[in-house]
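This report refers to the structure that appears directly beneath it.
One protein chain omitted, others in place.
Going in written order, the chains are labelled A, B and C, and every chain counts its residues from 1.
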Amino acid sequence: MLRYILHKLALIVPTVIGITIASFAFIRLLPGDPILAMAGQHGVSPERYEILREQFGFNQPIWTQYFQYVWGVLHGDFGISLSTKRPVIVDFLSLFPATIELSLFAMMLAILLGIPAGIFAAVKRGSWFDQMTMGVALTGYSMPIFWWGLLLIIFFSGYLGWTPVSGRIALSYFFRPITGFMLVDTLLYGNWPAFVSAVRHLILPAVVLGTIPLAVIARQTRSAMLEVLGEDYVRTARAKGLSPGRVVNVHALRNAMIPVVTTIGLQVGLLMAGAILTETIFSWPGIGKWMIESISKRDYVVVQSGLLLIALVVMAVNLLVDILYAVINPRIRVR
Amino acid sequence: MAMLEIKNLTVAFDTAAGLFKAVDGIDVSVDGREVLAIVGESGSGKSVAMLAVMGLLPATATVTADVMNFEGKDLLAMPANQKRAIIGKEIAMIFQEPIASLNPCFTIGFQIEEVLNQHMGLRGNAARQRAVELLQMVGITDGAERLGAFPHQMSGGQCQRVMIAMAIACDPKLLIADEPTTALDVTIQKQILDLLVSLQDRYGMALIMITHDMGVVAETADRVIVQYKGNKMEEADVLSLFENPQSNYTRALLSALPENAVGDRLPTVADFEDTDGGMSR
Amino acid sequence: MSVPVLEVKNLRRDYVSSGGPFRPAKVVHAVKDVSFTLEKGKTLAVVGESGCGKSTLARMITLIDQQTSGEIIVDGATVEARHGVSAALRRKVQIVFQNPYGSLNPRQKIGSVLAEPLLLNTSMSPAERRDKAMTMLLKVGLQEEHFNRYPHMFSGGQRQRIAIARALMLNPSFLVLDEPVSALDLSVQAQILNLLKDLQDEFGLTFVFISHDLSVVRYIADEVMVMYFGEVVEHGSRDAVFEDPQHDYTRTLFAATPRTDISSIKARLARKSAA
Partner (left out) sequence: MSQTTTGTEPVAPETQKLGRGAALAEFWHYFSINRGAVIGLVVCILLVLVAIFAPVLAPYSPDEQFRDALLVPPAWEDGGSLSFLLGTDPVGRDMLSRLIHGSRYSLFIGLVVVTVALSVGVTLGVLAGYFGGWVDAVIMRLMDIILAFPSLLLALVLVAILGPGLFNAMLAIALVLQPHFARLARAAVMAEKSREYVTSAKVAGAGHIRLMLITILPNCVAPLIVQATLSFSNAILEAAALGFLGMGAQPPTPEWGTMLATAREFILRAPWVVTFPGLAILITVLAINLVGDGLRDALDPKLKRS
C-alpha cells in the first residue's frame, strides 16, 4: 500500500514539473510583448518599460526566469495580480471555498443519485426503469450545461420565481467569512434565514454542475455492475444460497465500486471545467469565474498562477482518488 | 427414491442466432453416498444441466423438466426463498476456476463464515472456529492465519480447497463439482480429487463430478453418464463403461486416449460417426 | 553422425523484477542451465507443471525472448541474437502456441495468414505464394474454400491446424509446439496428434513438444525432459524415463497422473469397498 502510494507520487513529480513549465510557458507564448500586453491600450513610456522589464525579470535569461518563478511558487509567492494588485494566492484562497462548496454539493448529488440509479438499472436490466434511467443519463451526458443553466433560470427563477438568479447569498446578508463556506458560516453565526438564502442560491448551480457527473456515474455504475454480475464469484455467491439483495449489495457492489471510484476521480477535472461555465452563468464568485475574468482582462499573472494552482488541486484530488482506489481494492492494498 | 431425480430435463438458450438447446431431454438420478461422473466434451451440456439444478443459469435460459426433485421436493416449483435454503446447504457446488470463483474483495474467512451465518446461524467466534475447522478438513493447516487472506494471495489449488471448505460447511447431502481440477496442475489435481473422494466417503455425501477427462472419471466415479451435444449417450457403472462401452461415442472417447493407442495413429470420433455425421447410441 | 538440428548449452534466463527505491530488485531464475541436443526427425518432449520454465525455454529457442546466458546452436551455427535475428535464422525456427483462439490475427484471412511468412521472407510472386499456401492448407486437412475465411469461423482444432500450417510455410529446421493440444477436446486432440505424426513422417520434421500431459508425451515423444522450478531434473529416452524414472519429482508426476486402465479401476473399487 505504502509502496503503491509512493509509486503514484513518483509518477506525479515529473507531471508537476511539466505543469509548472507549461503554465510558465503560456505567458511567454503570448503574441507580442507581455509588458505591452499588460500595459494595455495606454502604452508605456520607454523608461517605465525598462523598469517593468526589470521588475518582472524579463531581462534575465529564460531559464533564470523559470527558476525564479518556481522558487517563488515554492515559497508561496504566485505573483501579484495586475488588476487587483493583491497577491494571486490571497485571491485564490478567498475564492476557492466558493468553488469547493459548489463542487462538493454537485458531486454529492451526482454520487447519491447516480450510484443507486446505476445499480437498480443494472439489476433490472432491460426494464422500463433501466431504459428510462439510461435515456435520462445519456441526455444529461449530452447536455450543454451553460444552456441547461439558462433553462433552469428561465423556469425556476423567471417563471416560478423560486430561486435567485445569481450569487451565493442575498445581498442583504453580510458576513465576514470564517470558513469561507457560506452554508457553514451562516450556521456558525446562527443566522437561519441567511442559511436558507444560501441554500436557495446553491441549489440551481449545484444541479447544473452535477448533471454531467451524475449521468456519467449512473452509466458507469450500471456497466460496472453488469460486468461484475457475470463474474464467477457472483455465481459462487448465488450458489451459497445468499439472498439476491446480499449478492448484489455485498458481493457485486463492492467490486463494481472499483471502476466507479476511478470514474468519480476523473470527474473532478471535468468539474473544474464545468465550474467555469456554471460560475459564469450564476455569477458565482469562485475560481472559474475568476479565471474567465482574468483571461478576458488579460491579467496574465493570474492566468499563469491560476492554471498552476488549479492543476495542482486536480492532481491532489487524483492522488486522493488513487489512494481510495487502493483502499477498496485488496489486490493493491494487500500484496 | 433417489436423492436427486431429474427426468427429461431440457435447457434452451435464447441467443441472437435463435433458440439453442444446450441440454435435450436428459435423465439424471443420484443416490446418497454415490459418486456420479458426467463426462462429455465442450458443448455437451454437462455443466448446464447441473447449473439448472442449482438455479444458476442466466435469465436467457429456459429450463423445463418432467421431474426435478431433491429428496422428493420439487426444485422447479419451489419458491425462490425455499430453494435458497437448500442451495448452499443441502446441495453445494464448486467450479472450474477456483481463483475467479472467490470474491477478490473479501477475505476467505469472511466468505466461509458467510455461509455458516446464512444457513447455520453461526456468528462471531463460533463461526470463526468452525471456519478454521473446515480449513483443517480440506488440508489447510494454518487456517487461523489464512482466514485473513485474500484469494489473490493464494494459489489455484489453495483456492479450490477454500471453495471445497465453503461447499462442505453445512454438511451438504450432495456436492456438485464442475470440472474442479481442469485449471490445476496434475499433482494438485491428484490432491484435490483425493480430497473430494475422501470427504465424500467420510461424510457420506453424494458427489456429482462433471468432467471432460476420462482419467478423472476412472479415478473417482462409481457410475458414469456420457453426454454428447446435449444428449445422454450412455449410463453405466465405471468398470463396465471402461471394460465394455455400449455406445460408439464412448468407444471413440476411450480409443482417443493417447495411453490406449494401439499402433501408430489414434482413432478419432470421426471414425465412429454414422455416415450422416450423427452418433448412434 | 550428422549435425544436430538444435543444440542448447547451459541456457539460462533470469527475470529481474524491477526494484524501487524501497525494495531491492529480485532475481527469479526461470530457466537454469538447460542443455540438450536434438537430432533431425526426432521429437523432444519437455514436461513440467505451470511455472516450471518450459514456456520460457520455448520462447528462447524460438528466438522470441533472449537468454540471459548460454548458447543456442541451430544447424551447427551459433545464434547471435544481440542485434536482432537475421531473416535466414528466423525462418529456421517456428512455433505453435497453446491457445488456438489467440494465435491467429482476427482481422487476417487464413490465406493471408499462411502467405505472410512467404511475403516477409521470400521473393516469391503473389501467385506462387498463393499456390504454396493452398497446398499447405490442404496438407493440414482443411479445404480450398477455407482460404478466404476469417479465424472466427473456425473451431479450435481447425485453428490449430492453421497455426501448424503457418509454422511449416518456411520449411523450418525445427518446430516448437507449446502445449498444442491442451486447450482441445479429447477427440480433437487425437486428430491433431495424428496430423503432427503424419507431417513428421512426410517431411522429416523435428519437434520440441512442450506439454504437461504425460499420456500425450508418452504417445508422441522420442526423448523426454522433465523440468521442475527451472531445472531439468530428468532427461532420457521415452522408454527409459517412463519405465524407470530416476528423480523424485518425475515419480510424483507419474503417480499423480490418472490411470484409465481396467486393472487400476478395479484396484480402486476394491480399495473403496474394503474401506
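In this text, contacts are C-beta pairs under 8 Å (C-beta built on N, C-alpha and C of every residue); 3 or more make two chains touch, one makes a residue touch a chain.
Just so you know, these numbers come straight off a predicted model, no measurement behind them.
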Next item on the list: Among C:S35, C:T78, C:N105 or C:N171, single out the residue that touches the unshown chain.
Entry: C:N105
Checklist line | Residue in contact with the excluded chain [from A:L6, A:I154, A:L188 or A:V327] | finding: A:I154
Check: Looking at B:S42, B:T141, B:S198 or B:S240, which makes contact with the chain not pictured?
Finding: B:S42
Next item on the list: Specify the residue from the set A:L113, A:A170, A:L187 or A:V314 that touches the hidden chain.
Entry: A:V314
Note to self: Considering the complete complex, identify which of A:G135, A:P177, A:P193 or A:P244 is in touch with the unshown chain.
What the structure shows: A:G135
Note to self: Need a quick check: the contact residues on chain A for the chain that isn't drawn.
What the structure shows: 11, 14-15, 18-19, 22, 26, 29-31, 135, 138-139, 141-144, 146-148, 150-151, 153-154, 158, 226-227, 230, 269-270, 272-274, 276-277, 280, 291-292, 295-296, 298, 303, 307, 310-311, 314-315
Next item on the list: Quickly run down the residues of chain C that touch the omitted chain.
Entry: 62-64, 87, 90-91, 93-95, 97, 99, 101-107, 116-117, 120-121, 148-150, 152-158, 163, 166-167, 169-170, 183-185, 187-188
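We take it that only the chains that are shown with their structure count from here on.
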Notebook entry, point to check: Of every pair of chains, which is linked by the largest number of C-beta contacts?
Noted result: B-C
Checklist line | Centre-of-Cα separation between chain C and chain A, whole angstrom | finding: 55
Note to self: Going by the contact rule already set, what residues in chain C reach two or more other chains?
What the structure shows: none
Note to self: Applying the document's contact rule, which stretches of chain C touch chain B when the two form their complex?
What the structure shows: 49-50, 185-191, 193-194, 197, 212-216, 218-220, 252-253, 255-262, 264-266, 268-269, 272, 275
Notebook entry, point to check: Which bits of chain B are touching chain A when the two form their complex?
Noted result: 54-56, 81, 84-89, 92-93, 95, 97, 100-106, 114-115, 118-119, 150, 152-153, 163, 166
Item checked: Of chain A, residues touching chain B in the complex -> 231-233, 235-243, 251, 254-255, 258, 328-331, 334
